[in-house]
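Note that one protein chain of the assembly has been removed; the remaining protein chains are unaltered in position.
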Amino acid sequence: MDRIASLIERQPKGSALLQEFYSDPEIFRRDIDRIHLRHWLCVGHESRIPKKGDWFRFDLAEESIILVRGRDDEVRALVNVCRHRGSRVCYEESGNARMLVCPYHAWTYDLDGRLRSARRMGADFDASPHALPQIHLRILEGLIFVCFAENPPGLEDTKRMLRASLGRYGWSNARVAHRQTYTVDANWKLATENYQECYHCTPAHPEFSRWHATEKPDEEVAELRAAAAERARAMGIEIPYVADWPYGAPGQEMADSSYDATYPGSVTGSEDGQPVAPLMGDFSDYDGGFCYVDVGPSSFFLAYPDHGMVYLFIPRTAQRTDMEIVWLVRETAREGVDYERAKLTWLWDVTSVADKLIIDQNQQGVNSRYYRPGPYGPMESQTRSFSEWYLKELSAAPTS
Amino acid sequence: MDRIASLIERQPKGSALLQEFYSDPEIFRRDIDRIHLRHWLCVGHESRIPKKGDWFRFDLAEESIILVRGRDDEVRALVNVCRHRGSRVCYEESGNARMLVCPYHAWTYDLDGRLRSARRMGADFDASPHALPQIHLRILEGLIFVCFAENPPGLEDTKRMLRASLGRYGWSNARVAHRQTYTVDANWKLATENYQECYHCTPAHPEFSRWHATEKPDEEVAELRAAAAERARAMGIEIPYVADWPYGAPGQEMADSSYDATYPGSVTGSEDGQPVAPLMGDFSDYDGGFCYVDVGPSSFFLAYPDHGMVYLFIPRTAQRTDMEIVWLVRETAREGVDYERAKLTWLWDVTSVADKLIIDQNQQGVNSRYYRPGPYGPMESQTRSFSEWYLKELSAAPTS
Partner (left out) sequence: MDRIASLIERQPKGSALLQEFYSDPEIFRRDIDRIHLRHWLCVGHESRIPKKGDWFRFDLAEESIILVRGRDDEVRALVNVCRHRGSRVCYEESGNARMLVCPYHAWTYDLDGRLRSARRMGADFDASPHALPQIHLRILEGLIFVCFAENPPGLEDTKRMLRASLGRYGWSNARVAHRQTYTVDANWKLATENYQECYHCTPAHPEFSRWHATEKPDEEVAELRAAAAERARAMGIEIPYVADWPYGAPGQEMADSSYDATYPGSVTGSEDGQPVAPLMGDFSDYDGGFCYVDVGPSSFFLAYPDHGMVYLFIPRTAQRTDMEIVWLVRETAREGVDYERAKLTWLWDVTSVADKLIIDQNQQGVNSRYYRPGPYGPMESQTRSFSEWYLKELSAAPTS
């Protein structure tokens, strides 16, 4: 039994993970191999690359991929590593290009990754085996998902679920209004666990807790949710409740969706609970509700009737993680006219800044010799599920 | 024989330590386990937390503790790691609180560490096993000492010795006038060895050497010391000479105290050798002497008739150490009236800045493949004793 397997065996039930899972560079490397490179990851919204040749980079640990819209209008995910001597092909964060030219020796790739030309490599040189590797990519409700695995989990259930949830909020016709990255000095799982529970909301996020019923246990806000759901149904919208993450069907990517309510006097996630952008999708009015969706290990979504939030938790090193947070609005919404960026982004900026602080301090404490995993409480059931799923994945055979 | 044991065996007698002891992260981890977490460490002066609920943090390597004065006026040392999911409970450096509330999920601890309440953990939840661990704490002459070990070394001899030395200088009625941290990019033992010898004083510390006889070998300044001691005795004060560090009685913490003289024309440690604050303790006049006291592996004290110095050498990583330096004055002394902070702190600031430079450069050289431990000289006998003690502790069985 290897060291990691024996750690998994020592993990106490129903408690936070053992220290090593949050701190050890060897475990971090296995996390990337077994979790991030095997599952579907959202990398952003399609609206970032509307035109042929538009591209942006997505980096994760030591990996980098290029999301590029081809001349055939297909979006592809190409590995950002030149096949010659390994340079990054795209240095910048985003751009538009007719071809992808490596700045080092000018090896030139088509937008589908094929090596189109390599200068002065001699008459015998065969370009065909030197394409940029392409990884799996699917676009669902405007969201770009990629998977590095050769045989990715199925996305059929996820597709259905996203259509029935984010689809009603019009995300396929949405547009990125703002993006911001918050770097936490902590393992990615501490960031993910934080996102998976709202037990911390009341003490740590007064701004959020002022309007979102999520801060309370389910049983205390059931009526509120039912009333909001009723208003939504009156508009013909019914957001399905899809199990608790991370229980996907066998062979399918994990995904869940749930519906929650804002407190009376508020209708969306903003400083004062009042609208910050035009209604989206099928919404003709505010229902006093909003929708959470989770897909795979590190892509989380939150849909209000007037705007959407994308949370991408991106591991960098064993104790550093970027939280990329994206604000979506209706495609036709004009900044300064239909919405003010500062008002749109206020709540989740203040909340993410607070999250950074508490996640950083969590890592500090976890690094202590005195750290002992404590019990997850009832409001942390989803975090507990995440931890259990994580350990199962980590011990699974390295099949892909 | 493990790797560290075989290194200990290869260590040449009477010389500086082998490179690995100063540079290796594995040895650093063992240092913390075998030295710092087993011995008594001074963490500061009681005057930092005069009121009930006052607290301050003390951090060391990955560990953090909270020094807090309870409602019963007792000072306790609590481990700063929440029993829930491991967050730091106190984020800030110091404060005053009625209870210690973890900012993450609001688990609330009494000032004695007991878990008083944990919100929404369910009816079955039993708070009693979830207290913040408390470590040993003793206050001697106003100095707070802590020990992480379950069975700490005895402090009886130390107590007696501190009473007879720092006690005469009135340290239990002193007050922190200034604190400053100097970060050295070096192993903690290079900082400690530096402090343990004054062989380097003449070349490296002209400001200090101008007034302190410590810069010369004992035999050259014996008369000067005798004359100062005579003046002290005339005031009824006799500072005991207690062996050379680190020779404690069996089962007792190591401690030593010695008495030294300032050169004629000076009476204290300042830029011009003239007084910088009101006389302290039992001193009714200047004796032309001062007193050194060392306790445990990393707490050092220096008492002048008019002010006191505390030196805490705090390991952070294998090659980074913080030197926290504290200036004490008589409790009733008023800044700007009875003393000027700039004049009070001048000498040991200039000396510590110089120490940082030489300790950093020592580490740089020690990291070289060409480094060979050279011989300790006669003026480095205490540094040599420290090194020998260190190796003995490192090879001792991990009993606590």
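Labels for the chains are A and B, by order of writing; each one numbers its residues from 1.
Operating definition for what follows: contacts are C-beta pairs under 8 Å (C-beta built on N, C-alpha and C of every residue); 3 or more make two chains touch, one makes a residue touch a chain.
Quick caveat: nothing in here was measured; it's all calculated off a predicted structure.
In the complete complex, the residue from A:C82, A:M309 or A:L344 that touches the missing chain is A:C82. The chain not shown here is touched by just one of B:A16, B:A213, B:A255 or B:V310, and that residue is B:A16.
Residues of chain A in contact with the chain left out of this view: 37, 62-64, 79-89, 91, 101, 103-106, 118-122, 125, 130, 133. Take chain B: the residues that touch the chain left off the picture are 16, 193, 199-200, 202-204, 217, 357-358, 361-362, 364-379.
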